[in-house]
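Missing here: one protein chain of the complex. Every other protein chain is in place.
Then we have subunit A:
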Amino acid sequence: MAGSRSAAPGAAAGRVPSGCQGPLGRPAPGGGPASAAGRAARAGRRREALTGYAFTAPAVLLFCVMGLYTVGYGLTLSFAQWNGFTPHWTWVGLDNYADVLWRDPRYAPRVHHAALNTLWVMIGVPLLTVAAAFPLAVLLNRAGRMQAVLRSVYFLPYVTSGVAVFFAWTYILQPDGAVNALLGQLGLGSLRQPQGWLGNPDTALPTMIVVSAWGAVPVAMLLYLTGLQGIDRSLLEAAQLDGAGWWRSTASVVWPLVRPITSIVVLLNLRDSLQGFQTFLVMTDGGPGDHTNVLGLEAYRLAFLKELAPTLGLASALGWLLFAAALILALVNLRALRSTT
């Protein structure tokens, strides 16, 4: 941050350059050589600022083209009917929003069903992630010399290629896959799923929630670990002196202190659950039937898998509705964060 402050031209203009200071840090009397030195310093800062601008220009330009342009384009598209290729858009106003929300019986019921599935994912994934990541981080924080190794092991799901891992999961969850085999070996044969964990409509969505949480735990665990390592040990020692055991210290001291991190973990996972669909696309494609269809997948399908039917506008409208929901969630979370910190 020090670097960015020194590079800011506005910040430099309001201060006396360090080259003009006297022995006690006060401005040097007189103007001749000191003012020349000041001009040189200002010129140096200008050059430095220009260099900074030049280095950030590619990113800014890319953002303007790839970010602002596409965002604007997408928003405009949500008011049109288009298949991505025909030369003209047909403007339909707010029809796309009305169609996906309630009006068109071809789309609205599917969106409602996908919204319900998405809601379950939004409840299940953050809860499971927090429930798994926090205890893991607490254990890892006490692990001593093995901490680095274990941290890498637990982080593995995050760094492994997503598509390959999700394909592996589908094999593991098949009727003759590893999960059923393991349950059989453990004498829990009654829990096996003869149609596979993704083939039974009653287990498919919960299984997808578990797999999604499995992918989210590493980052959450790392965030918790960072938070745990920042806790002042004297607080824990004080609690111990007051007679609090490990469980009481963790529940009454550590957990409240890492609440901001919990908020961030919950927010990140809510957003991923709301908008993410890759796992579902690879593993179930919304099936069996449409029992694991989620909003992100429905938007993707409307955009790219309708054989060039003019449904890009519907997909865009659904995308913007998801964005609005994500924004509301972020604001609610921010508010909650402020009130607890």
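What we mean here is this: a contact is a pair of C-beta atoms (placed from the backbone, for glycine too) under 8 Å apart; a residue touches a chain by one contact, two chains touch by 3 or more; residues count from 1.
Criterion: contacts and distances are computed from a predicted model.
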> Unshown chain, UniProt name, "Sodium:proton antiporter", "Sugar ABC transporter substrate-binding protein", "Glycine cleavage system H protein" or "Chemotaxis protein CheA"?
Replying inline: "Sugar ABC transporter substrate-binding protein"
> Among the options A:175, A:206 or A:260, which residue touches the chain absent from this view?
Replying inline: A:175
> Which of these, A:105, A:144 or A:243, touches the one chain of the complex that we don't see?
Replying inline: A:105
>> Using the touch definition from the top, which of A:144, A:194 or A:243 touches the missing chain?
In response: A:194
> From the list A:148, A:251 or A:309, which touches the chain that is not on show?
Replying inline: A:309
>> Under the stated touch rule, tell me which residues of subunit A contact the chain that is not displayed.
In response: 2-3, 6, 47-48, 50-51, 54-55, 57-58, 61-62, 65-66, 81, 83-87, 90, 104-106, 110, 170, 174-176, 194-196, 198-199, 201, 284-291, 304-311
